[in-house]
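Incomplete set of chains, arranged as in the complex.
Read from first to last, the chains carry the letters A, B and C; within each, the first residue is number 1.
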Amino acid sequence: MTSEDLAEDLQNADLESTPELEQLYADFAAAHLAPLWTQASEVLTFHPRSDAVPFVWRWNELYPLAARSGDLVPVGRGGERRAIALANPGLGGAPYATPTIWAAIQYLGPRETAPEHRHAQNAFRFVVEGEGVWTVVNGDPVAMRRGDFLLTPGWNFHGHHNDTDAPMAWIDGLDVPLSDHIDIGFFEYGTERVTDEASPDISRSERLWAYPGLRPLSGLDDRVSSPIAAYRWEYTDRAVAEQLLLEDEGHPATVEQGHAAIRYVNPTTGGDVMPTLRAEFHRLRAGTSTPSRHEVGSSVWQVFEGRGAFVVDGVRHEMDKGDLVVVPSWIPWSIEAETEFDLFRFNDGPVIERLGFARTHVVGR
Amino acid sequence: MTSEDLAEDLQNADLESTPELEQLYADFAAAHLAPLWTQASEVLTFHPRSDAVPFVWRWNELYPLAARSGDLVPVGRGGERRAIALANPGLGGAPYATPTIWAAIQYLGPRETAPEHRHAQNAFRFVVEGEGVWTVVNGDPVAMRRGDFLLTPGWNFHGHHNDTDAPMAWIDGLDVPLSDHIDIGFFEYGTERVTDEASPDISRSERLWAYPGLRPLSGLDDRVSSPIAAYRWEYTDRAVAEQLLLEDEGHPATVEQGHAAIRYVNPTTGGDVMPTLRAEFHRLRAGTSTPSRHEVGSSVWQVFEGRGAFVVDGVRHEMDKGDLVVVPSWIPWSIEAETEFDLFRFNDGPVIERLGFARTHVVGR
Amino acid sequence: MTSEDLAEDLQNADLESTPELEQLYADFAAAHLAPLWTQASEVLTFHPRSDAVPFVWRWNELYPLAARSGDLVPVGRGGERRAIALANPGLGGAPYATPTIWAAIQYLGPRETAPEHRHAQNAFRFVVEGEGVWTVVNGDPVAMRRGDFLLTPGWNFHGHHNDTDAPMAWIDGLDVPLSDHIDIGFFEYGTERVTDEASPDISRSERLWAYPGLRPLSGLDDRVSSPIAAYRWEYTDRAVAEQLLLEDEGHPATVEQGHAAIRYVNPTTGGDVMPTLRAEFHRLRAGTSTPSRHEVGSSVWQVFEGRGAFVVDGVRHEMDKGDLVVVPSWIPWSIEAETEFDLFRFNDGPVIERLGFARTHVVGR
């Protein structure tokens, strides 16, 4: 039975109008009450039906627009960031990529600084190209370079400054749409400039935490979010490359034939980097196609390198370097890699799993 | 610094309009993009600012309206339930008590049956008066009586039937607003009639699970939600009564002087009964006042017995038996008990805590 | 291949004696070193081979001996308790029922008091007959009655006093053999008399904690051990009785056909009552036989009511009310119930599971 059928049934629930019924409905409205039976079809659906729609944003459109705002819009207190958010066409103009995820391109011109602040919302950055900006998280300067995944967990002060004469742009991901919906937002101003303008190759957090299977004895308490501020490209690249080599050698390593992937995790728990956001990096061999999957929860993918296609809800989208695609909850998706295809993915997986709602359906299995 | 100040600052972010800027904004809109700097004040607030507002619904208005719908609206497939939801005046007419919580009065006439179905959303019922209805959860008939708290965790088939010649009404609580927002809803029809029309005093789930500190060896796997279908009034009443007696005897037992309370929990984990909903029962001695509290997350309270007042955001509301009040996130609230004051409370605490956003501020501490 | 075979192999490891080899072994000894190869058969076995042996103690022998000590041995500081421990014949006279479990009969004469003390070791008591003693745990008097299971988790002060003119005896269970082996013992004296000589029907801990699925809001922090001082017979009896009734009605409830059982649990976690000791109560219908099981870890069973037999390592032991039998690790055991057969069991299950060593083998499955 399809959702349409339910909608159908639910029409049957619409009663013949009578003066008494009209009066009842009027009295409901006056008393701030709403009957279930007239709107059950929106409240109860046979499967998730998101208002968000699948949509693709092209890097070669995004970047020039960001660059133009670099010329026209100053960065500073009040506006806080020169960030331009993906606004899902299904979400009525709200600056939301999905009902739970904020995704934006942020642009910082030569020598510019985005002032420090902190908020309860969790944030990360992913760099598809460029370098030269340091994000300063609680006073720890973190270099941003192509392929790096960088964290700003909730309530950590952070600012950004461009230490070069070239502009830089990257992707921001936050849980703002979810946070706004459930009303958890706190915000506080920090300094106008970043608190430490040093430009080290790696952050203090990495020097303390970023080792395989080693934990500082001074850091034995578990953390809600990962203490690693930057997950460097060299490790991500090597991890997925080795999975494909191990597959070549006949050992289990990949998610499925030709498809390598890692999840960025919190080393104090082995779980997701932050309580509301999951991030992964995927590498598909040229020619690999994945089966079509339905997943509860919404995702955003960005092409890091290579060329291929996403088939979302039956529609094929050619994707190139930097392009972003949104996959709403339960919309079937699959990937076809034309060349070796490197993809960054983030989603609300931890939210769905922690609340007990996770489901996946692989078509044909 | 207040939120108003931030809004103030953010005005400063509004740039002088120029043709280039207008063109840029137009191009953003055409590309389904939205700049942060023009709306940072809505996206980032100094503290939670819910669209939901504090509001009180009166039992002596709710019940007659429910009774009238009993005469005018049949119960059956399609509409599914004769449930009338509290529609928070701040939420634009949606049938939502808060952004995360659905609360409704459900009414079942003599000998009526609400057909079986199941949904991913979690649900419970609380009975402020009456009896005679059995809710049948996965084939297990569960008697509903005054003071009982009853569970229908996600994806359990359930229907209700009134086994008497008198109508009965009760409160339904669900995570529908959250579930709809994050797009996790699944729904399936069950039988038109309840699958078991027996009317036992207690359910099989209670016979297997409802003992203090005893667990069946056949049920050693932890459950996402509590296996206890009904939490009976006799235990709740005794638990809060004993807390007050222990306080009289000089032993720690109550939350604060004159304020006893229990949380309904999942015996397999000791945690909340369901992953998205928390439920508690509170008893205040006559004359007790609580300090004013800010909490992240939204709550609904219903008066079970007695008379008193809720002071919410500085406004005093006299409350009587059956009355319901909504407290949105971070809105300060306190309680004044005129008589001994028994209160049922439910909220989205597990969501807030599992996602790492919990904060509480007790005014003057 | 059997353990004997390994022993056989290992003989082969014994080398032909030469002066050089003898000198090497002498030099090892002088340097406090021991080679693996001469003793691998004790160090590495094909399956657990406990020094402890299956053994049965008869209540009608235990009780009279306890009573005689009541006449000859005072209770007081220094000796601390009039407890007589089961000394497994395989353990060289140590007062240990198994390598991890201490089990003793404790006897308190009319009006006698056992002084207060506390120790890091975890303890419980189980009452197979009699009443009239209150154990006072951290100042909370806990009545002891037939069928009750009572806790004294590590580092809680406790003493016992007999409030009647009749003697009383019960079973003590502790993790002393394990604790002594891993060297964790701490001990502290309390008062000479119990700190509260009241004789209430139920303890304060029960008044605060012993309700099905209810948790005091003043006790939301998880506890390493259960806060319930007494698990009362009325609930245990009803829980197993209902499992058998549910089985009669055709519903899943029992462990296996005719075999009902509950585990005593910590309501704050749903797990075992204490970190080192597991306790269960089993009821078998008359005529029921269980399959033969091998389990890693050692258990002690006591017959609470009824008549039947334990077949341990192929040897059949008729068991009557109060009789105790020890089942060492991996020794196969099964039960045959002649009448309805009520059994109390305790073991080191939490230790085995928390350390990752749990295995079970059901013969013929």
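The rule is short, and it goes like this: contacts are C-beta pairs under 8 Å (C-beta built on N, C-alpha and C of every residue); 3 or more make two chains touch, one makes a residue touch a chain.
Please read these numbers as outputs of a predicted model, since none were measured by experiment.
Here 3 copies are displayed; the structure file describes the full homo-oligomeric complex as 4 copies.
Just so it is clear, only the chains that are shown with their structure count from here on.
In terms of the stated touch criterion, chain B and chain C have no partners in common. Taking the mean Cα position of each chain as its centre, C sits at the greatest distance from chain A. Geometrically, the chain at the heart of the complex, using CA-atom means, is B.
Inter-chain spacing, taken between the CA centroids of chain B and chain C, is 43 Å. Inter-chain centre distance (chain A to chain C, centres taken as mean C-alpha positions): 52 Å. Residues of chain B that touch chain C in their complex: 204, 206-218, 220, 222, 226, 228, 231, 235-236, 238-239, 242-243, 245-246, 249, 251-255, 261-270, 273, 280. Within the complex, the chain B residues that touch chain A are 1, 6, 9-13, 15, 18, 20-21, 24, 27-28, 31-40, 42-50, 52, 55, 57, 61-62, 65, 68-69, 72-74, 76-89, 93-95, 99-100, 102, 104, 117, 119-121, 154, 176, 178-189, 224-225, 274-276, 296-298, 328-330, 348, 350-352, 354-357, 359.
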